[in-house]
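Before we start, here is the structure in question, set down as structure tokens.
A single protein chain has been omitted from the complex, and every remaining protein chain is retained in its original position.
Chain IDs A and B follow the sequence of writing; residue 1 opens each chain.
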Amino acid sequence: MGNSANKAPKLAGVVGFFDTPDALIAATKQIRGLNYESFDCFTPYPIHGLDKIQGLKRSPLPWITMTAGLTGFMCAILLQGWTSVINWPLNVGGKPMWSWPAFVPIFFELTVLFAGLCTVGGMFLLNGLPNTKKRSFDNNITRDRFALMIDAPNLKTADEIEEMDDGEIAKYKARLAKYKAFDEAEAKSILQGAGAKDVRSVEARGWFE
Amino acid sequence: MSENLNAGLETNEFTPPRHWLGAEELTASYWNDPAVKEKRAQEFHDKPIETLELIEKLDTKGIKRRDFLTLMGASMAMASFACARRPVHKIIPYVVKPEEVTGGIANYYATTCPETGYGVLAKVREGRPIKLEGNPEHGMSRGAISARVHASILDLYDMDRAKEPSRRGGKALSWEDADGEIAAKLKQIAAGSGRVRFLSNRMLGDSTLRLTNEFLAAFAGGAHVQLDDFASGDLVEGQIESYGNAVIPHYHFGKADVVLSLGADFLGNWGSSEEYSADWVKGGRIPDAKNPASARMSKLFVVESMMSVTGANADVRFPVRPDGVLKVAAAIAAEVARKKGASVPAQFSAYTLDAVAADTGVEAAKIKEAAEALVAAGSGKSIVAAGGLSSKTEDSIGLQVVANYLNSTLGNEGVTVDGNGQAWTKVGDRAEKVAKLISDMNAGAVDALVVVDANPVYSLPVSLGFAAAMSKVPLVIAIGDRADETGSLAHFVLPNHHFLENWGDAQPRGGVVSLQQPTLAPIHSTRAYQDTLLAWAKKGGLKVKGLAATIAASESAGTWHDYLKANWKETYGKSGNFETFWEDSLRDGVIKSAPKATSARSFKVPSLAKVPPFKPATSGFVLATYAKTSMGDGNHANNPWLQELPDPVTTATWDNYLNMSPKAAAKMNVVQDDVVTVTLSGTTIDLPVNIQPGLHENVVAAAIGYGRTAAGKVGNDVGRDVKVFVNGSTMAFSGLPVAVAKTGRRYQIAVTQWHNATENRPVLNDITLAEYKSNSKASLETDPELRLEKVPTMWPKHEYPGYRWGMSIDLNACTGCGSCIIACQSENNTPVVGRDNVRRSREMHWMRIDRYYSGSPENPDVVFQPMLCQHCENAPCETVCPVLATVHDDEGLNAQIYNRCVGTRYCQNNCPYKVRRFNFFDHWKSYEGSMNLAWNPDVTVRTRGIMEKCTFCVQRIRDAKDKAKDEGRKLRDLELKTACQQTCPTDAIIFGDINDKKTEVSKLREDDRAFRVLEVLNTVPSISYLTKVRNKVGEEAGEGKREGKKEGEAHHG
Partner (left out) sequence: MSKGLSVVVGGVALLIVGYALATVVPRTSNQGYAPTQPIPFSHKIHAGDNKIPCQYCHSDVEKSRHAGIPSTAVCMNCHKVVKTTSPLIQQVRKAWDEGRAIEWVRIHELPDFVYFPHKRHLAAGLACQTCHGEVQTMDKVYQFGALTMGWCMECHRGRSTPSNVLAGIEAKGSPHGPGQAAPTQCTTCHY
């Protein structure tokens, strides 16, 4: 973590605010075409089609849900099967030991329980929560502002480059070469050109800074 | 066409149920009444309880809920501080362990109940008796005892017993002081005119009688008066009149093909009922299963005014007024004489069939049928038994004479009616003797009165004025178990041992000799009556005679035990080694004594003069009194088990009531539980009304034995004493003309029958003998839609290797006596809940006897069905328990695990037989002090919040299997008996291993009469019932095949 008292605040990126979702969409298309390493859109409510335009991949959360659900189902089978059939079989009302109709509610319940809890947990993890590293740059994002932020890439300092070996330097250079180079002023002007009304730089700040 | 199709659908014809609990079930309006629907649907009365019963007491006063919770809250808070440390429990061994006592193992001691003469085995655990069983060796018990004898163990532990001698007013004194005072007074009296009177109930023990007589010989004017037991009616009087000997004949009910009972409740409360029940059922009531076509059954005709257990078991019943019993009897006698070609005695000539039929309401043809049956049975193949309170009118001796005439004419005398071989010689004294005692007392001609184990102030009718006469006696000593109505007026109350604490013997009738021995050391400072006599003799230097003198004089062998042994040596042990003989006799409890041979006594024709001339019946209500099987004469009113035992016929607990026929009630516009006043010659009492089908329209009946004032906490102020109406000069207990008037008040009688109403599902069936003979499976073919056809199962059944317990109950054998209920209560620590809780359907009996009527309310047929946990293979209760407190074990028992139960009560809801009982309160706390000694240590005592039910006596199963395992063998058939089976006199209940096809129970389950209750529900019960077959002919009321009905019609409401 750096000591914020010693260093100057690092640049996180450049953000432009738009008035309308349509403007944001248009800007997104444009910025996407420019092939920056990373950029993101911020909206108070989900905007139809923005994901695709932004080029976001489908979330892996449903896989988590399914896996968890199946795990829950298996746990239910194992729990009831082991207790009622193997460990402590009891003749209740002439019913067989493996009386699956009676087990159905637990099957359902554990499936749903595991699936539900893991979905929530998974969502948090995938969202990068809990997160104390990044602070929101504007409180009104969730109210009424539409924004597009172009992130400043995570550049290594000269000291760090010296410590890297050639392979790593090559990888680093390859990574940088893939995307458009980021320049603060250029990015700002691009955003303005795209129709942003308010453009500014954003510092990288954590919660406690 | 369309009309035909719709015909059946439009008219929703009401078909009354074939078996009903009360006459209202026969009306459509009852089933459509929304209040009734609600009540029947709401089985468990979930309305909030405004007054909670105090847990410690059995009375009906409660405390308000808020206070209760406050109290509970406080005690909980205090209790929680105590839970930090484990409480210290002690384990205390003997100082010297008796060698025959092993902790955890019961010893059985044979003794005798001196009141009834029945031999019992007392199960003694760690020095105290906890259960009584019948002594299988005893000629009368044969292993069975009545509900009253069973319950007497609780009297032993009753906290209201007198614990030490006391003076009038209750002041205690020591035995030495009491002896000193009394002996001195007796010495004085002996020196003077010596007019000492002893008053007791009939004593059945020769040794006690001998001692009493020898003691009284010291007094010039000494006499012993024994009160007869009222239940037999004027039986002995009749015997004296007709045959000249004062006996109660022994009846061989097993040898009779036809029995005519004239008010005699021989299956319930008259004479030696258990013996009679066993003989009667086993002798001719079980139709032969192997040859149904030639099955034979005896026939029972009952003429009575109040429906009794015997009347409920009758094949043909005549409900009449109390005076009608004699009229019908006389008409039958006249017919019998005619048929036998003998001259009809003049006294019977007025009792023609038509006259009697018109007067009593019984059809002439039926009376004739009874007479024909008696004659057709053959000489010496019938019995005519007469007596009982409900027929004890002022002409009751005449009734006895008619019965005697019939027996003699039919050749029964000396064959089925034994008046000299095995007859009861121990009978009470005649009424004149009692009257003389009272007049002597009034005249001041009695110096001392000793009342022994009797309560004449209560048990004699008030009009005799016993209390007033007794007050004139300068020295009154009451020797009994408590300061009851008589004791509280006596100068001294000297507590007697309970029979389980005392020595004694009993020779009630010819051929039966049994011993009584103590089963525990006396709990309180009581002393045997017989020891009291010896102590007085010694201290007062009284000149007693004979053996008493020898024993009283002896220093080392001067107790009652010594006297008894000496008497036995003289009487039975003259030859051989007496000590061995004595030990053997104590062990067996009985000695074999060959009864004298019986011979027919000759009937004294002049006795016919006692038959009264024909008196037409008066209009208006007549009162019949009767004694309940549970209460008897009220001697044991403080016994909560007996108070809560549902009467077999009315199924009511606690309280007596005025039974009234449905017709009379409708006329008077009176319904169940209305309080009415009953008035006769200025005496009035009020009683709630119980609608009783099967009563003559003009008869109202009420039970004696209630209204006690000094019985104890449980028995005081329960019901009303109806003996206030008995006329002292005629001693007529029934036939009393009374006026009945409404008061407008209501009093809920705690009746149990309605608590488990069956939603009109047929749970039993009854057929006639003719139907059985033509098709032994007849009972199974009615209601075909309610019989279980092959049902597809989703899964295979569980296997039950090893033992598999099942039971069979024969409805032909069950007379409804209720012994099994008390036996189960005693064995399984079932608590008593009190009147209020019974009203709320919360009675705790694991076993109940359901009573169903069929036919017309004026003269219904009755079937008794013992209902207990059916131990269903597919138990509906097990499936719904959220904590699996009830599961099936591998021997077929439905187990109830008390410590797991959390009190959800879903199982009780789901049980279709409604046999599960829930502990709403800590009922065990109502057992105070010494009553806690009555608990069976082999069965958990349940606390509040726990469900319980019949367990097939699993503790007995466990013990029996243990024993068999020790001996390395399997259990034999009938080696293991459940408590109910063991005490049933008629062997109606048979329990055993149904995996073994050779056991008794397996054979009975294959019987053609066998069915299971509610089997259409596919619960697969382990108990099968054998259909009741009645020896009745023709399409009489109550007969007829049940029409196959659509299921929709069968369920009303």
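We adopt the following convention: a residue touches a chain if its C-beta (ideal position, glycine included) is under 8 Å from a C-beta of that chain, and two chains touch if they have at least 3 such contacts.
Quick caveat: nothing in here was measured; it's all calculated off a predicted structure.
When the missing chain is restored to the complex, the residue among B:Ala41, B:Ile105, B:Ala293 or B:Ala741 that touches it is B:Ile105. Checked against the full complex, the one of B:Ala364, B:Ala431, B:Val941 or B:Leu974 touching the unshown chain is B:Val941.
Among B:Ile92, B:Ala521, B:Ala594 or B:Val791, only B:Ile92 touches the chain left out of the display.
Among the residues B:Thr409, B:Thr951 or B:Thr999, only B:Thr951 touches the chain that is left out of the figure.
In the full complex, chain B makes contact with the omitted chain through residues 84, 86, 88-97, 102-105, 802, 887, 889-891, 893, 895, 897-900, 938-941, 951, 954-955, 958, 962, 965-966.
The rule is short, and it goes like this: only the chains that are shown with their structure count from here on.
Work out the mean CA point of chain A and of chain B, and you get 84 Å between them. Note for the complex: chain A touches chain B at residues 90-96, 99. Here chain B touches chain A in the complex through residues 795-798, 872-879, 881, 884, 887-890, 1020, going by the rule given at the top.
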